[in-house]
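Only one protein chain is missing; all other protein chains are in place.
Letters A, B and C name the chains as they come in the text, with residue numbers starting at 1 for each one.
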Amino acid sequence: MYSAISPLEFRYLNFPEAKELQKYLSEEGFIYHLAFVESKLVDTYSHYDYCKPEIADEVQKSTHKITAKEVYEEEKRIHHQLRAVVNCMGQHVSSQAKPWIHLGATSHDIVCTTDAYRFKKCSQNVLLPLLIELQTILISLAEREKNTVQIGRTHGQHAVPITFGFTIAEYISRLGNRIVKLQESTNDLRGQFSGAVGAYNAQSLLVKNPIEFEKTFLQKLDLSPATHSTQIVEPEFMLDYLHACISTLGVLANLSDDMRHLQRTEIAEVMEKVSQKQVGSSTMPHKRNPIHFEHVKSLWKSFMPRVTTAYMDQISEHQRDLTNSASARFYGEIVAALYLATRRLKRVMNSLIVDKDSLKRNLQMAKDKIIAEPLYIILAKDGHPDAHEAVRRCFIENDAIENLNLNEEQREIIANPQKYIGFSVEKTQNVCNYWREKLDI
Amino acid sequence: MYSAISPLEFRYLNFPEAKELQKYLSEEGFIYHLAFVESKLVDTYSHYDYCKPEIADEVQKSTHKITAKEVYEEEKRIHHQLRAVVNCMGQHVSSQAKPWIHLGATSHDIVCTTDAYRFKKCSQNVLLPLLIELQTILISLAEREKNTVQIGRTHGQHAVPITFGFTIAEYISRLGNRIVKLQESTNDLRGQFSGAVGAYNAQSLLVKNPIEFEKTFLQKLDLSPATHSTQIVEPEFMLDYLHACISTLGVLANLSDDMRHLQRTEIAEVMEKVSQKQVGSSTMPHKRNPIHFEHVKSLWKSFMPRVTTAYMDQISEHQRDLTNSASARFYGEIVAALYLATRRLKRVMNSLIVDKDSLKRNLQMAKDKIIAEPLYIILAKDGHPDAHEAVRRCFIENDAIENLNLNEEQREIIANPQKYIGFSVEKTQNVCNYWREKLDI
Amino acid sequence: MYSAISPLEFRYLNFPEAKELQKYLSEEGFIYHLAFVESKLVDTYSHYDYCKPEIADEVQKSTHKITAKEVYEEEKRIHHQLRAVVNCMGQHVSSQAKPWIHLGATSHDIVCTTDAYRFKKCSQNVLLPLLIELQTILISLAEREKNTVQIGRTHGQHAVPITFGFTIAEYISRLGNRIVKLQESTNDLRGQFSGAVGAYNAQSLLVKNPIEFEKTFLQKLDLSPATHSTQIVEPEFMLDYLHACISTLGVLANLSDDMRHLQRTEIAEVMEKVSQKQVGSSTMPHKRNPIHFEHVKSLWKSFMPRVTTAYMDQISEHQRDLTNSASARFYGEIVAALYLATRRLKRVMNSLIVDKDSLKRNLQMAKDKIIAEPLYIILAKDGHPDAHEAVRRCFIENDAIENLNLNEEQREIIANPQKYIGFSVEKTQNVCNYWREKLDI
Partner (left out) sequence: MYSAISPLEFRYLNFPEAKELQKYLSEEGFIYHLAFVESKLVDTYSHYDYCKPEIADEVQKSTHKITAKEVYEEEKRIHHQLRAVVNCMGQHVSSQAKPWIHLGATSHDIVCTTDAYRFKKCSQNVLLPLLIELQTILISLAEREKNTVQIGRTHGQHAVPITFGFTIAEYISRLGNRIVKLQESTNDLRGQFSGAVGAYNAQSLLVKNPIEFEKTFLQKLDLSPATHSTQIVEPEFMLDYLHACISTLGVLANLSDDMRHLQRTEIAEVMEKVSQKQVGSSTMPHKRNPIHFEHVKSLWKSFMPRVTTAYMDQISEHQRDLTNSASARFYGEIVAALYLATRRLKRVMNSLIVDKDSLKRNLQMAKDKIIAEPLYIILAKDGHPDAHEAVRRCFIENDAIENLNLNEEQREIIANPQKYIGFSVEKTQNVCNYWREKLDI
């Protein structure tokens, strides 16, 4: 394992639970699913009585018998991966069954359909449940902290108060929205069985209605065709899916970045929980570094640019040029990165330390300044001819606020800036309620 | 104009009809729409009887009075663009109306809402109609050429025959799918009126139910809020929209690339129509270059990478850090690029020359080879134990096909490869019908 | 101007001094330089006595007579920009001179050479001097603050002390290094005069030794040829130049990001100087936002991804495919962005407010913790068997440091963490000295 060059292998997916991902995204997983899709094709021939059900059964059983190793050995001989899968399957079935495997299919009828299928199942069974677990943790955190006052920040400057729950609600809303996009694009992945150039040339020699046959075949895989395909499925379905993955990773990176900054020594409003044994720095033993938040940001920097490959893969000459062959094999890495970032954040957000003393201390720092906004609003509402300028001068020129003409009630509001949190609490609860219901959490 | 550095200005948008785009995307257009959105805010105060309808009317009228020039002069003085717009509006209304302008709003309540509004209207009124015009042209072309046999190509190699209409149908399907995505993401652009950090702090001093007030305000602009906002609208709605734009541009680039290659001297199946006066090359007067197709591909190379900026703009610290301020101002360029590419393709695809002699000549070249596939299928269907290998050897080793055991009917099929077009015609018509109906063309 | 869509035009280059940039990068500048390069070609024919010097003179004078407007009108007629330039020049010279203009050249002999020339001169005359002005300001700042103690930060956490001069020295070193790269890649921009496909086909009919002729022509423009060219100059020279620009912009973005964070309310070690009139926020009149630093970061987000276009433009089919035609026209925008970022930073770094009270206060916060490192080093040096773990436990488990066995001198070192600045002062001065000398500042 440590002879690998990709850090995904030896470092980041180096834990037992990663198997749930490898089941779909590893080469073993890919090869198994290729065979699985081939078997569904034979099943479709049987469905229309072109071959006997026994043939389909036999082929279906062969899918569990072939190994990645034997496929690679066969490929070495014939230099064609999919044909190697077909040959290996052929060795595990009778001579009656053999000719039915891959009959009428071009390689990418199987490859594209397999990718659609395994990415779909990976999303449904692994990625989306994990994201919803993270969402659940964020909702609990927001609800718990919905009343915890925090100074709001824009430009890195103190603005006006919110609550820490409201801060988290931003990410619940954005993540919820991404989960929906990921669900939609997952459900919209498509397969095909349309032959070498998409016009069902071979199929037209084999079955009566190849367009209907394609639909039936794909239904068996919980997929549907696009309105057209060439040798490959239209690339936009996969692109939308990868866009959903990467933009979800972007939300996680922003959350991590925020938490990372809130852990700055001078701010210290939150802290990653650290195990007793953890070494913070090899030379500065006292450091409490936000390493998990940094890690998620770093994964984003590494994987976000890779979506560009999928945009480039939109361009394939004529009925296909195969310059997407290697590049598309790397798409699974993007899904793996999102999985890793989600898993990491789930753990660290679940045990996030919220330091209420720091929250109060920081709010206190801002006290004198945050009253500027309510002051301006009050003056403007009362018809002050140039409220904004009056208040701005107040601060820039250090005029006393006392000189302003305010009534008792207004003075009280500006005396207690921690009460100036607007609808933070209600909004936080609204967001939590909305996404609990929408995602059925 | 020629003192500009951006080629968009002096070169690519240098034609009268570009005004329909500039109405939304130019700085004049931006400033007008800022004022328009400000006026709708006052209208909302009037809606809830906080101010009189006359006030709202007065403000509404002021939107047509301010100019970009005066706003820029005011900004020079106070160094804040939105406040400059507000000040300029203030100079065109009575002193009773003035305090109502921008009341309770943070700059980005207006800026984000304006961007959502103008991009939405630009899509609905300019971009989508133009794309549908292109789609209509493609559908007509596909229907006209649905029976025109063309050799299908994969890896740049002759594969099996299709029709030229089928070739075009690919792009109808992919473009149709993108138009739908663009419609969806256009409709999903969002606005806000939630104050400096998103918690309605200022609004809570001014109106009873700021969450309802926000909804009403946005309804007047054909918009709705997200479940949460900070100082800015969640960036994912705009990102999805830009993703839709860029992935649409990718489809146009692929179409252009295909046409460009089909115009190669040796292939010559299509040709851009050239005006008599056009200079092909400054030194080679005889050249017929696919300059429009090259242009679209080149625009794609220039603008596709810019979507990365929108992915980076997902990250904004805390309730906002303003490092998206300059970058978001460039988003309109992406829309402009898609507009330009669509317009260019519309023109050139509408007058595309399809050279039937070349189509026949190229198909003829392939004749001997394209029978390999039907041969393999026929043999396999008849139960040949290793049909693929048999046919492969046939070609690699130049064995005579005559040696194979074929019946009369099968011999006829492989004697007329131009008939081996599968379901090209039906599929083409299906695709055209589907998208005509779906897009109501 | 406000009808433009590109923010570069109406917003960011909207100041008189921008003319020094537009001279090279605007369309007017481009067209002038095309004519200028054409005139140098005739000059070369004269150099070798193919034509009379008077002809060259006449052509040289015509370069100041043509306008962008007339070129665009001619282009409208003939649909070829370079031929339009040639035609317009032709109208300003005698019929004897006319045939010598553009003789033997393919368009891109002129276009590529013009781009190399104008980017080179723009770098030498505008960009590099401006960067060196910024560098000079940074050096002065670093020297001024070389003794001002600041807490060093890693992971956003207090680490061990440095000085503010040392903080700035990082950027002097990185910027210096980029200036050198920019100089090198500027000097390495190349031209050509090798004809339609690079093999001097036309030239071989016109001059005896076209390879020598090309060299002489380019020498007149302070340029040289690559070892090979096709219809276009090898794209890597321009790519290296744009890489130098964008990686320089990256250094400026990092400096801005650091300053931006040091201006956070809780840190407040530096502050952008604000004019009295400036509006910080449209609703929060008290805000002091790091808008210039944010602006530079935002420019980087907008322009960094555009370098991808130059990597894509490496690929051009055969002797050229022209899909770099539009995209290369946008390269000037990258140079403009670097110019704008440098200019902005120059201004703001020149008047940067360094708050010594905040620097002290923050250092004081860290006092107890920063002694961990010297403690560990001292223990380790003295042969403590597990110094790192001992000190780490000390802090995690809140053991008293007093329990450790330290001598008097060591106790003094850890009592005054502000003295633990290592070689900050010397290193800062070394960096300043090195780059002063290297860049002749």
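Before moving on, here are some points about what is shown:
We adopt the following convention: a contact is a pair of C-beta atoms (placed from the backbone, for glycine too) under 8 Å apart; a residue touches a chain by one contact, two chains touch by 3 or more.
Note that the structure is predicted; figures quoted are calculated from it, not measured.
Although it is left out of the displayed model, the omitted chain contacts the following shown chains in the full complex: A, B, C. Across C:Leu239, C:Val274, C:Leu363 or C:Val391, the residue that sits in touch with the chain not pictured is C:Leu239.
When the whole complex is considered, the residue among A:Thr44, A:Thr154, A:Thr227 or A:Asn324 that touches the unshown chain is A:Asn324.
Considering the full assembly, B:Ala366 is the residue among B:Met1, B:Ala366 or B:Ile421 that touches the omitted chain.
For the chain left out of this panel, the touching residue among C:Leu34, C:Leu130, C:Ala169 or C:Ala268 is C:Ala169.
Listed here are the chain C residues that touch the chain not shown: 83, 95, 98-99, 103-104, 152-156, 159-162, 166-167, 169-170, 172-174, 176-178, 181, 195-206, 210-211, 226-231, 234, 236, 239-240, 243, 246-247, 250-251, 253-254, 257-258, 261, 304-305, 307-308, 311-312, 314-322, 373-374, 377-378, 380-381, 383-385, 387-388, 413, 420-424, 426-427, 430-431, 434-435. Mapped onto chain B, the footprint of the missing chain covers residues 153-160, 260-261, 263-267, 276, 279-291, 294, 308, 362, 365-366, 369-370, 372-373, 376-377, 388-389, 391-392, 394-396. Residue positions on chain A in contact with the hidden chain: 1-14, 21-22, 25-28, 31, 68-69, 72, 77-80, 82-83, 86, 102, 104-107, 195-196, 202, 260, 275, 277-284, 289, 291, 294-295, 297-299, 301-302, 305-309, 312-313, 321-327, 329-330, 332-333, 336, in rising order.
The working rule: only the chains that are shown with their structure count from here on.
Overlaying the C-alpha trace of chain A on that of chain B calls for a turn of 180°, given as a multiple of 5. The pair of chains sharing the greatest count of C-beta contacts is A-B.
Our note on geometry: chain A versus chain B, Cα centroid distance of 24 Å, whole angstroms.
Chain B and chain C have Cα centroids lying 32 Å from one another.
Residue positions 260, 279-284, 289, 291, 294, 308 of chain C are each in touch with at least two other chains.
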